[in-house]
Structure formats: structure tokens, C-alpha cells
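In this view, the complex is presented without one of its protein chains, the others remaining in place.
Let's look at chain A:
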Amino acid sequence: MVSSAPILAARGVSKAFFGNPVLRSVSISLEPGRIHALLGENGAGKSTLINLLSGALRPDSGTIEIDGRAVSRHSPPEARRAGIAVVQQELSLTNSLSIAENIGLGAYPRRFGLVDYAALAARAKAACDLVGLHEPLATPVGELSLGRRQMVEIAKALYRKPRVLILDEPTSSLSATETRILTALLEKLRGEGIAILYISHRLDEVMQLCQHVTVLKDGTCTADRPLEGVTAAGLVRLMVGRDPGDLFPRWDSTRTERIAVSVGKFSAGLMQDVDLEVRAGEVVGIGGLVGQGQEDLLLGLYGAIPARAASAVINDASGLPSNVPQANSRGLAYVPADRKREGLHLIHPIVTNLMLPSFARMPALKLRSRAKERETAMGLALQFAIKGDLGRAAQALSGGNQQKVALAKWMPLDPSVLLLNDPTRGVDVETKREIYAMLRAFAASGKAVVLLSSDTPELVHLCDRVAVVRDGRIVSLLERGDLSEEAIVAAAMGAERERQAA
């Protein structure tokens, strides 16, 4: 392959948020006539890299180069002028505007200072034809399905006649036909000499479409090479291989025969017809790519969102809880991922935060005993090693201590089933270690723990079993013996499909 000068490149860029390094000296170069794949797990730094390339973020160190020249003040308008177009994962369309208006937004053709709608329609039409959008151009975008909106988004990028096209998971909401159209289109654009950066979690697509691959893991680049001679399994290994160290406790299974939660054909939110069984004394992991419906599974079981099931048994009583107080009285407790908005009341003292689930369960007009509350809270603080004056507002605590409060507040209710939603997100390593030990201790004391996590090593090293969710279904249930990061990621991305087909 003849290598030509890159149109857009990053050289040794680093970026940190609040002292947390997200990218460490990463280089990538996008060359004309090449489809370049960017791979990595959730949180590996892919989005940050895209934002650096498109000028939405400024690197802490390193340079962005356009046509071989370093640009000092890279910004989104600058990037647009240089012909860089990004198709974002979060759709950036305005629902009430028409297809044509959305496509042209920000770059309307003008005539006498007014929008030239005839020219807009003609140019938008050309872009739509490329992506196979045949809906009338005046259709409001809000009336389109998610997949069609994604196509509008791509047409919007093409309207600007880009030299570099960055696509962030473009096929996650597309049907098979749409994906085929997009694949053909990308091949065609490649032939025209456009540089394309393609981010996808679907390895089969990447293998089929791309010529070059960059793999990110924890903010560093683990591979930058032609795709020739690499297998899907090899890519997965590049994405996840890391040393978990002694972050995780050693444990023996304490799984019992008693069934804590058992649901059949359970549906809630994105989850469709899922079967799941959780026994007392075990930790069941819920894995998969972000946003496949895992959270809805927990919230549905917890009675916080509408859910239905053909059969449901929770702690020997049948039926799903229809609201949160009912779930609590049946022994369920839920620790949300967003502790600032869902887990805690930051403006309230730590004591009241720790006591809230108890307040919610007590008779409404029973007189409170401040001394007793304080005693209970002190006990919890001691047990969970929560550092800080209990009378102070919870916002004074560090993220790790806040998370411990969000977990500890349930203990006075002695729940038998703990539903945990990413309990270690944004938590420092030391607290992570403490939380991991607690989770195994809960299981050892006979509680059932459901651990939803976006951190794959957690699932591998803490769980008795892991259910991997994709597209609202549990696609794989891995026993402890079969657990590996490769296996989980492969199931999450559907890499096993190929194996079955082969």
C-alpha cells in the first residue's frame, strides 16, 4: 500500500480531566483513501481523542496537525474550514426542523442575505441520495426513526464536502440494509481520497471495512498497525489485556441453593424477555457495552420503572414490586451510578443521608430520636470507614466517601438483595479495593448481589457469574470458570457470532 501524507494527525497528545489522565501521549494519523478503525473499551479514551481531532477539546500536550502543519489554536470552526466532519454518537439534530434544514444547519446557502432554500434543497438532496435517504426533504427529523436520523446525520456531514470524515459508532442504530448502504458509501468515499476514521464496537464490520487500526486501552495506544493479518480475537486481546494486580480480594464461592431473585420473560425499558436467576450468597455481574439496557434491568426489578414478567419470584414472594417502597420492604436495595443526583442529597448532612432509607420505612409520624440516629450513623461510618464529620453536608465528602455513604445507608434495612449500578465509577483505587471487599463480604453473609459494571475486570474478578447484555437481551451467561475479559468483550460485541457461523 502506498502511504501518502496524512490530512489530519495527532502527535503524542495527552489530556487529563481534573487530574485524571484520559489520554497519554497518543498518536494517530488519518491518511487519504484509507478507512482507519479506532477501537477500545468504554472509557478507553476514544471520545476524547475524537474531540481533540475535531477541536472540541484542546490537548494538554502534543500537537494536532492538518496537512502536515501543526495548528496552534484548533477549534471546531477551524476544523470545519479544514474539511473535518464528525458524525457524533449523540445525535446532534434538531427534531422540529426538516431534513433539509438540519443538513444545512450552520452552512445555509445565502442569496441577498436570506436563506436560498432552492439551493439548500438541491444540495441537501445530493447528500441524501448518497446515503439512500428518500424521505421528502421537508419531513421534520423528529418523525424519523433512530436509524434514519443517523443517516441524516451522515448526510449532514457529507453536505459539507469533507476531506476527513470521523464516524463515532455510526451503525449502532442502523438496520442491516442501512448498514450495507453505509458500507458501500464509505468504500466509495475512500476511493475519492477521503480520510475516514471509523469507530465501532462491531468487530466484524471493522474487519471487513477498514485497512488500518488504532487500539486504545486506558488512554494509551496499544496498537497502530495495518489490519492485515489481525484476527478478531487478537483485537479483543489488544483492547483488554491488563494486569488487575491485587485490587480484588481472594474469595471462594459462597453461593447457596436459595433463590433470591428469579424472573422469566422480564421486560423493562430496553430489556426484552430476559430470564435471570440470582441465588443468595452469589455476586451476579451484568456486563456489556454502555446503554444496552442493563440499567433498565436493575430499575425494573427495583420497581422504579414500569416492568413486566411472565414469572417473577423475589425472596419467596411472587410478582415484581410495583414501586420502590414495596421493593425495599421485600428486601431489595439499589445503589445508583449517578450518586450526585440519584444516590445522595448533597446539601444535606451525612447523618440524614445515612438515615433516609430508614426514614422512608418508619411510620410517618413516629417521633425521631436524634441520639439514636447519630449512634446508627456512627456505626455505619465506622463499618464503612467513611471519613468526615457526620454533621457536615455530604458534598464535603470525596467521591469515594460519597459512594460509601450511598451504599452504607441501606444497611440499617438489612436488604437481602443488593442491586448495584456501577458502584466504582469515578472512585479512587483505594476505595475501589474497599468496595470490592465489601461486595464479597455481603455475598459471604448470604446476601445476593447484582453488580452492573462498565469495568470489565471487576466482572471477571468479583462475580460468580456474569450475564452479558446486548440490544436489551442477555446474550451470554458466563460461569466463573469461563470468565475472562476477552470472553465478556467478545460476547458484548457479538464476536462469537462469527464463530458460530463459521
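Couple of notes before you dig in:
In the analysis below, a contact is a pair of C-beta atoms (placed from the backbone, for glycine too) under 8 Å apart; a residue touches a chain by one contact, two chains touch by 3 or more; residues count from 1.
Note that in this section contacts and distances are computed from a predicted model.
The complex appears with one chain absent; UniProt names that chain "ABC transporter permease" among the candidates "Cell elongation-specific peptidoglycan biosynthesis regulator RodA", "ABC transporter permease", "Bifunctional protein PyrR" or "NADH-quinone oxidoreductase subunit G".
Contact with the omitted chain, checked across A:Y334, A:F384 or A:F442, is made by A:Y334. Among A:A82, A:L97, A:I181 or A:V324, only A:V324 touches the chain that is left out of the view. Note on the undisplayed chain: of the listed residues A:M355, A:L390, A:V427 or A:A443, the one touching it is A:M355.
Hidden from this view is one chain, which touches chain A at 302, 304, 323-325, 327-328, 334, 336, 340-348, 352, 355-368, 395, 409.
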